[in-house]
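This report concerns only the one structure given below.
Here the complex is missing one protein chain, while the rest keep their positions.
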Amino acid sequence: MPDTRTLKQLVLGRKDVQDLSDNEQELPPELMTVNMGPSHPAMHGTVRIVLTVDGERVVRGDVQPGYLHRCFEKESEHATYTQVFPYTDRLNYVSPMINNVGWAMVGEKLLGLTGKLPRRTEYIRVIVSEMSRMTDHLTCVGASAMELGAFTPFRYLLKCREWLYELLEKVSGARLTHSYVRIGGVSKDLPSDFHADLTLALDRIEGVLVECEGLLNNNKIFYDRMSGIGVMTREHAIATGCVGPIARACGVDYDVRRDYPYSIYPELEFDVPLGTTGDCLDRYLVRLEEIKQSIRMLRQCLAQIPDGPVMADDHRVALPPKRDTYNTIESMIRHFKHIMDGVRVPPGEAYAFVEGGNGELGFFVVADGTGRPYKAYVRSPSFVHLSTAGDLIRDHLIADVVPIFGMINMIGGECDK
Amino acid sequence: MSQKVLDALTATHGAALARTGSAHGDDIAWVRRESLLEVARWLRDDPAMAFDAPVFCTCIDWLDWHPVGRPASEHWSEGKPRFTVCYQLRSVAHRHRVRLEIELPEEDPRLPSLAELWPAFNWQERETFDMYGVRFDGHPDLRRIYMYEEFVGYPLRKDYPKEKRQPLVRRDDLPENPPASTER
Amino acid sequence: MGVELTTTRVADAAAWAKLFKQSRIDKATNWGRKFSLFTYPFVTACCGMEFMSVAAPKYDIARFGAEFPRFSPRQSDLLMVVGTITEKQGPALKRIFDQMAEPKWVIAFGVCASTGGFYQNYSAMPGCDQVIPVDVYIPGCPPRPEQVLDALILLMERIQAGRGHSQLRTKRDKLAATAAEE
Partner (left out) sequence: MSDTVTLTIDGKPVTVAKGTNVLEAAKTLGVEISAFCYHPGLPIVAQCRQCLVSIEKNPKLQPSCQQVVADGMVVHTTDPVSTLARKQQLEFTLVNHPIDCPICDKAGECTLQKLYFDHDNADSRVDTPKVHKAKVVDIGPHIVLDQERCILCSRCIRTCDHVSGQHQLEFAHRSDHELLTTAPGEQLDNPYSLNTVDVCPVGALTAKDFRFTMRAWELDATPSICNGCATGCNIEIHHKNERAWRLVPRHNPDVNDYWMCDEGRFTYHDLREHRLAGPTVEGLPASWDRAIASAAKRLGVFLKDPAQVGVVLSATCSNEDNYALARLAKEWKVGLVLVAGKPPVPARADGRLRVADVNPNAAGVKAIAAALGLATTPSFELDRAPPANLRALVVLGDVLPGFDAARLKELEVIAVASHERGVVTGARVALPIAAWAEAAGTVTNAKGRVQRMHAAFAPPGQAIAGWDAIARLGHATGVKLAWSHAREVWKDMVAQVAAWKDVTWAREVRPLALRFAGSRG
């Protein structure tokens, strides 16, 4: 048991603690304000929390986002629909493909193309989405483990992510910011050896997951710091708009892929993992289970994927073949108008949503018939989840802020738009 | 899918609605702002509705609205409502969704806050206020969320230039005049 | 054990010994500095994912002696600005830079940190060099890990040559002080 003086020095961090009178046995009763962030190692991305602490205990946490506000919406209003794809990549940059798919889906909804895409396109979209979901969860779990001192699982999981990145790079040409999906399809077909590569990667990842579970689930430190921390009730989760793994950890049985099915998800077999206690450990377990479900879905997709075109046969969205572009005026005009004016989306407003890495990721678009969105709003799950952080960290120790934030998995680009 | 929500709304709160409609599978009810709180509370509490899960809140600025292929009467002109605030709601139990849209005039963009009914709208309304300058009456903590307090204007309004920066800090040894494009 | 360490950098060690003999102490110090960079990762955005990759096994920044991130500006000498800097972030970045002890170096990681990239708008700053001086810019959105390693080697060459911005400033200040004395 450290003596009062040491404790004071620890908490107050003052050198001049010896100046305090010796007969002062108690810690000073007044609350203290501590600033965390906007550049803090335990904050994924940049967020600032102004903590009011009573000793080590958090009394109030004012969470302030906005340090990565890159104006997705304003930029989208000044770009064609196709040019927005790179911006969506950078929303949730841990699972860019899902964002791409979401944006493509809202365009397709307005153009009346939903459900009319070639089957192969839908399969490819699901494959890349699930791969992205895996990179998202691998990063989240790995980084959180690292922040709690478990460095080995971080390196193991990032190794897995690297395999997926390499595969996605083969598919799209970019490691991280893919811009692979297009309205009406995807930009190019899967590479020829993709099937074998993905199978191999999935097998290896499964092996690593077993290792990591061994390293984390039975790890006393990890368990103690996650279990019972940041508990959220089911009702609170619903009322605050929580979705995705966080809501599921609280027992909210909601998954867009199953409840508002899109693409070919209705044809795939998968389970939606649910938690019981709604604490950080449950969130971690749900994410781990989702990785396994993604692997399961990917295996089904690989077995079922048909051959065929990867772009809808609709002149409004599909580019003409390059050969024709250079040789006929008709295709030249079509290509030119496509690239310069953008995909013309008829006037109207629509909200399309997918199950993103963090839950329901939606795009609300108002179109005015030109090639650029009149308004583009993104319903970012991170932003909603972060709004609960202030409640979650209350009455916890400062040290618990780290696992709580790690498991909220706030992604700056998505949260701050 | 949830036409029955709109039907029920029209039946019980017909006077509160300006109109209803469906587009691309989304059901939309245009609510008068005086009745918003009442409609929203009913939607949340009525067991047949049970809209317990908020989805999003945002705003549309109609200032530049000139849709292609629509008659001039549908374009925005002076005197028409400039803002539309949208609330999207979802029901966990019934799995239906509805969007409430509230039209606001340019000179008085304010409406009652729904943050008391659904805590999720606390931040989302702050975001809408920050970006569009729409005021939410009764909001517990209406301040800027993405931009800093020193920021002047509402950046997502159509008349805010995209590249108009308002720097907080600059290097001392930078040239005195910033490029003209940022000045405008 | 000492033998093992030196075998990895025999050439460098030999050069160091030579420099030391010539009593070019500043060059020797620079040699030491370039192989022991302590990074402050000012991670804001997507580039952070690639920064993780650089640190993770495959690309392994440890090979260049810069593996250890210090999250206190007072303990680090290389500020890596990783990701978009917004106007709101500006004061924080400047403050962190000011808190770092001399000599210090800055790498702008990715186009957002270099020029703002395709975020040219009211909130994103057109490059972190609006607020702090930058030694090496890395293009790419995000840059590939190989590019980052290349930039690090470039920076190390600069440090060895004494051409980092803070080294140059120190030199200039010294000259000015001498001139003032005379």
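A few points about this structure:
Residue numbering begins at 1 within each chain, and the chains themselves are lettered A, B and C in the order written.
Here, a residue touches a chain if its C-beta (ideal position, glycine included) is under 8 Å from a C-beta of that chain, and two chains touch if they have at least 3 such contacts.
Everything numeric here is computed off the predicted structure, so don't read it as measured data.
Judged over the whole assembly, touch between the missing chain and the shown ones holds for A, B. When the missing chain is restored to the complex, the residue among B:His13, B:Arg32 or B:Arg70 that touches it is B:Arg70. Remark: the residues of subunit A touching the chain excluded from display are 78, 315-316, 324, 326-334, 336-337, 340-342, 344, 370-372. Although one chain is not displayed, its contacts with subunit B can still be listed: residues 64, 68-72, 74, 78, 158-159, 161, 177, 180-181, 183-184.
The rule is simple: only the chains that are shown with their structure count from here on.
A count of contacting C-beta pairs for A-C and for B-C identifies A-C as the more extensively joined pair. If each chain is reduced to the centroid of its CA atoms, subunit A and subunit C end up 30 Å from each other.
Here the CA centre of subunit B is 44 Å from the CA centre of subunit C.
Among the residues of subunit C, those in touch with two or more other chains are 88, 121-123. Those residues of subunit A in touch with two or more other chains are numbered 66, 69, 71, 74-75.
Those residues of subunit C lying in contact with subunit B across their complex are 87-88, 90-91, 94, 120-123, 125, 129-133. Of all residues in subunit A, only 64-66, 69, 71, 73-75, 77-78, 109-110, 238-241, 252, 254, 259-260, 344, 346-351, 360, 362, 364, 366, 368-370, 374-375, 377, 379, 383-384, 386-387, 416-417 touch subunit B in the complex they form. For subunit B in complex with subunit C, the residues that touch the partner chain are 146-148, 155, 160-171, 174.
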